[in-house]
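Questions regarding the structure given below will be posed in turn.
What you see is the complex with one protein chain gone and the rest in place.
Letters A, B and C name the chains as they come in the text, with residue numbers starting at 1 for each one.
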Amino acid sequence: MGIGGLLKTYVGMVPNPMSSKMRQVRSRLRGADVTVSVCPYCAVGCSQLVYTKDGRIIDIEGNYESPINGGTLCPKGAATYGLLHSPHRITTVKYRAPYSDHWEDRPLDWAMERIAQLVKQTRDATYEETDEHGTTVNRTLGIGHLGGATLDNEENYLIKKLFAAGLGIVPIENQARI
Amino acid sequence: MPGLGARLGRGGATTTQQSLADSDCIVIMGSNMAENHPVGFRFVLTAKTRGATVIHVDPRFSRTSALADLHVPLRAGSDLAVLGGLINYVLNSERWNSDPFFREYVTHYTNAPVIINPDFRGPEDLAGLFSGYVADERRYTTDTWQYADQQARPAAAEDQAQTAEPRPQYLGRLTAPPRLDPTLQDPHCVFQLVKRHYARYTPEMVERVSGIPRDRFVRLAETILANSGRDRTTAFCYAVAWTQHTTGTQIISACALLQLLLGNIGRPGGGILALRGHATIQGSTDIPTLYNLLPGYLPMPMATELERDRTLEEYLRRNRPLTGAWYNTPAYLISLLKAWYGDAATPENDFGYDFLPKISGDASFQAMIPMMKDGIMKGLFCMGMNPAVGGQNAVLAREGLANLDWLVVRDVYEIETAAFWYDAPEVRAGKVRPQDIKTEVFFLPAALAGEKEGSFTNTQRLVQWHDKSIDPPGDARSEAWFLYHLGRRLKELYRGDDTAKGRQIAALTWDYPTEGPLQEPVIEAIVREINGYTVADGRLVPDFSALRDDGSTACGCWIYSGIMPEEGRNRAKSRRGDERAALEWGYSWPRNVRILYNRASADPQGRPWSERKKWIWWDAAAGRWTGYDVPDLPETKPPDYQPPEGAVGLDAHPGDAPFVNMADGRGWLFAASGLRDGPLPTHYEPWETPVGNPLYPEQPRSPAAILLERPDNRYHALGDPRFPYVLTTYRLTEHHTAGGMSRFVPWLAELQPQGFAEISPELARELGIDNGDWVVISTLRGEIEARALVTERMQPLEVDGRRIHQVGIPWHFGYSGIATGGIANDLSALVEDPNSRIHEAKAFTCNLRKGRLRSGAGEERRE
Amino acid sequence: MSTTVARDRPGLTGTTGARPGAVGFLTDTTLCIGCKACEVACKQWNQLPMDELGFTGHSYDNTGDLGATTWRHVAFIERISDEEGRRPTSMRAFQSNWLMMSDVCKHCVYAGCMEACPTGAIIRTEFDTVVVQQDVCNGCGYCVPACPFGVIALDLGDGHARIGDGKAHKCTLCYDRLRDGLEPACAKACPTDSIQFGRVEDLMDRAQQRVATLREQGVAGAHIYGDRAVGGTGGIEGLNAFFILTAPPEVYNLPAQPELPQRKTIPASLATVAAGLVFGLAAVLSLRRR
Partner (left out) sequence: MTAYERRWETRRGGGRSAGDEARESYYGLPVIHRAPWRWEIPTYFFLGGIAGASYVVAAIADLVGGREERPIVRVGRYVSLATLIPSPLLLIRDLGRPERFHHMLRIFKVRSPMSVGTWGLTVFGAFVTLSALIQAAEDGLLDRFPPLARLLRGLPRRLIAALGAGPALFVSGYTGVLLAATAVPFWTKNYLLMGPLFVASALSNASAAISLILSLAGRGDHRALRKLERLHWITSAGEALLLAAVRRNSGPTIARPLNEGRLGQVYRRGVLGAGLGLPMLLGAPGAWLGRRLPRGVTALAALLTLIGGALLRYLIVTAGHRSADDPQATFELTRARDR
């Protein structure tokens, strides 16, 4: 800029000395990968775009393409990034022994094996082949399951299949009644 | 949602959110849509800007009311009286009786002309009861509710085993086509029965019960009437504020009844939109994690006194109707058995029918809580559910958890259910010590959408896929991973066990391919199984019409069949939206139909009722149904089709039968079966109520409501002076359900950081409470403290000459996370709607006083 | 409360001094459902920490006001009953009786904060928005009392702003997103299009039509806040982020006719010089040699 410009910029009524750093500003979505997701909160079914950079989610926004939300989100949907990155998020297995007053850390594999053992124990102890009329029932009431409305359909399918069809567990319930 | 299923045939929203934009009037009742479904509310505002009238009928003035043209406050729990009043008003209105549209719609598309068993008696004859009541068992036998001249006795509706979803299709066998009176004059025809039943629901009566002033009610009724008809449609939106009552199912079915009368079902801008609360709560009923259902609303086999499905043959005899879409039940069930037990399912062993567990008693969520406390249930999995906060009578729920041998919590945060043994109010108050709690607790970190792929089914039955973008952090894993590997280990543990329990798990097909470093099961392999394939060559089936009952096909959930019609085409992934039906966005069961029963969008001759409201219509030249949507009936069935003698399945339905799942193809104003507490919706008071029931003084409360009363779950007597206020619970925009997904998220927690109770200035003045003061709310189940939010948005109502105060409490809050507060469900009770087995959290009674809890339990930590 | 009825001021109503091509927000409160998606979307995109205000009892507003770490704030005002204390039945079209308004930096055509800034940290961008350059601001804090709307604030780590970097912060109108042609986060998230983003002149046209429609529908109080008649007065010459309100600005905690503070600089300086001369003379008289 010439003298006039300089004066206008540095002395004028509307000074505008933009810093070199400011000139470089770009949105962090530049060069990010994007995948399509669905909001995990309510049942409206808003489509979301998940932006990732080097294996990390950097942003989650509404998807303009969706005939339902057309790019918009509610506060919960807009907080999905916060749901994944909350400081309260737990990413390790915690174990509380009977009558204990504290959590202990345990390896995932140990927990899986321990849970499988407990399921077998309880199932074996509570399994009914026939009821009092001699009808085959092949079931147990000794184990229960809660949840499903926040999971995926495929996961619900596995729950019903493994727990009911495979193990004979009857009390399988989700939030649909709540 | 049996309320819809019993009258229309499918337990799902009949319409889409987008379709609301085409409405001329939107009635939001039993829902706070703007707060709990803000994005869905866009379409309400679109309709409004196009000139539609928006009405909010709700005890509270909420963010929805603020955007409505009409706010009609009513006493929580009086909804059915209001709907009954509307039905009565409509039937006697000048408009309804003069405009031929209504009569044409009703005579062709509903069972109004059907003659009912002349032995049927209604509450007006029998002091508040329907005929067939078995007092000592608090249930009905429904023989007298049946269509006239039908030989076969109905089945499911009278069973004692509790079905969450009704089975209207099980109207025995229509041994003769229903006897009709097109003039609607026969005293035993449904129309006359309905008219008689609702005759006493006058505007004056509505005012006495609900507190809605007469003129205001008339304004409401007139607006709905004026916006229904050939060229206009009214839509109803509801949510759990209708469901969560001992009469919840009947409230919803009353709405279905009203909408059928008004000719609003199956048409754009009409219908009933059930607004559901979780990402895939619809999906988890379609592919049910529910004790009494198999995928696709097939009932679990029963082993009760009245229903004993010893063999596959017995099961089918009871559960297969001869007419309507359910005629193919055998193909659906046997394909499911093939999907689950593969080669172990052979014709010789009834396709492994015996491997399926049979149910006897109630094992619903509410029943599970006492089961834990009483030591019947010893182990529990919680996957993304928080019973320590979300369970009714949460105090009892936590006692139940404390009595388990082991508990597996899979979640992303340390929710109350995982922390109950050291953090629960009773523990903090020193009433219980961790050292006394035996439960072995596992917390397994879960993965979230974005960290796993899979599909959700939203509130309008739309199945949408979410891609995986990154691996979950640390030990976090998807539920699919957990279940697949747990199943693998269990199969290992039972290897060689030849007892029944060993054979059961051994028979299960469990060979999903895995991928990636975490050995995640391939999710689309599960979708293949859900869609179905031919056993011989494993080729995918195009949709459920290809399913067979000879074991040649396998299908995990018949109503989802068609979601993956060919290799590499996952229709949940289709993402091409458009302005109208958006048929290429996601996949909507059944067969990608967007507006259910859309045959009714055309007149009996197949022409659109009006240009403005056209949706699908009969193209005579092409000999097929065409339009904006997938027709919800056989595509080439002409409007004038008449079923030949002895026709079965859908062929037994005429060309003007929109309700393909019903035995007679008609919408049921009168539910001959499928509902356990009466064929016609009847107003009963909530189980806990400060007032009587002027409609049926002898029978104030539901005669069929299922009671779980016990010392640790006591009820308030009718009009108990110790608990004078009506309490209702609800959600806030800023939080989600029991808070597990919101109270731990800083950006949401700050917006509603603490639990509170909303009371009217009138009540506040009586009790000397100022905005922000601490108050204690108590019931016989428990007591909590909260901040008082004194607001004119709450108001007392004059009910039958008495002033009734209402208290409102958001039920999100608990003792874990950033935003904390007293647990509203510590106050609620276990008591069930007999049809859906849902609890009553929207209307019960409580006491409220200024002050704090001595124990300090429930105090938020910030202090 | 002082209830200023918004009078139409010929020649000023609906006009703005915004430079051609300037972009901004139209926040139409009549469409607002108070969901606070804007607050969250803003914090999410700009990675702002939560505030720890706690439960306020201010209806559903637990955010309080705009600050260093809160750049969108939804106000809630309960006007449920009429004068006789009767609850409403049929209400005026669109938002009524429970007022909700998503407040934000106004990006004034002439901005007090920017005029005041002695370091040139606050600049006017190529989009005609007003932005604080974080690499320049030295936290002198003079912009804070210079904002007629109480928007900009220093983050001193006290109160409920919790980074404590000592610098001034406010809405950037998502400058980084604009640079890449993206819609600002709050406007994108808003489920009901209560917050609209676009070129100011287009938005102003839209706003005027909307106000006309609303008045036809009987919303007498409907008016634009942020044109040169109301909100953008006294040398501010209009707001690039303006609003449609249905009640007097004061109800929403907004000044009805604010003034650009720097308008006072020259007269105040002259008065000071004058005083200097007077007292200087006094000094001369007092101290002169005799």
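Operating definition for what follows: a residue touches a chain if its C-beta (ideal position, glycine included) is under 8 Å from a C-beta of that chain, and two chains touch if they have at least 3 such contacts.
On a predicted model such as this, the values are computed, not experimentally measured, just so you know.
**Q** Using the document's definition of touch, tell me which of C:180, C:205 or C:250 contacts the absent chain.
**A** The missing chain is touched by C:250.
**Q** Out of C:149, C:175, C:197 or C:242, which is the one that touches the chain we can't see?
**A** Answering carefully, the residue with contact to the hidden chain is C:149.
**Q** Contact with the hidden chain only, please: which chain B residues?
**A** The list for chain B reads 761-762, 764-765, 767-773, 789-792, 863.
**Q** Name every residue on chain C in touch with the hidden partner chain.
**A** Interface with the chain not displayed, on the chain C side: 1-2, 4-7, 9, 53-59, 61, 64-65, 75, 77-81, 112, 115-121, 136-142, 144-156, 165-168, 230, 233-234, 250-259, 261-262, 264-265, 267-269, 271-276, 278-280, 282-284, 286-289.
Throughout what follows, only the chains that are shown with their structure count from here on.
**Q** Quick one: report the Å distance separating chain B from chain C, using the average Cα coordinate of each chain.
**A** Chain centroid spacing, chain B to chain C, equals 45 Å.
**Q** Where does chain A touch two or more other chains at once, residue-wise?
**A** Within chain A, residues 60, 69, 72-75, 77-79, 82 contact more than one other chain.
**Q** Which residue numbers or ranges of chain C touch two or more of the other chains?
**A** Chain C, residues with two or more chain partners: 35-37, 39-40, 44, 191, 193.
**Q** Under the definition above, what is the set of chain A residues touching chain B in their complex?
**A** Residue positions touching the partner: 33, 35-48, 50, 52, 55-57, 60, 65-70, 72-80, 82-84, 86-103, 108, 111-120, 122-127, 129, 131, 133, 135-178.
**Q** Applying the document's contact rule, which stretches of chain B touch chain C when the two form their complex?
**A** 34-35, 38-39, 41-42, 45, 48, 61, 63-73, 216, 219, 732-734, 746-754, 756, 771-772, 787, 789, 791-793, 795, 818, 862
**Q** Residues of chain C touching chain B in their complex?
**A** Interface residues on the chain C side: 31, 33-37, 39-40, 43-44, 49-55, 57, 59-60, 62-63, 78, 80-81, 87-91, 93-98, 100, 191-193.
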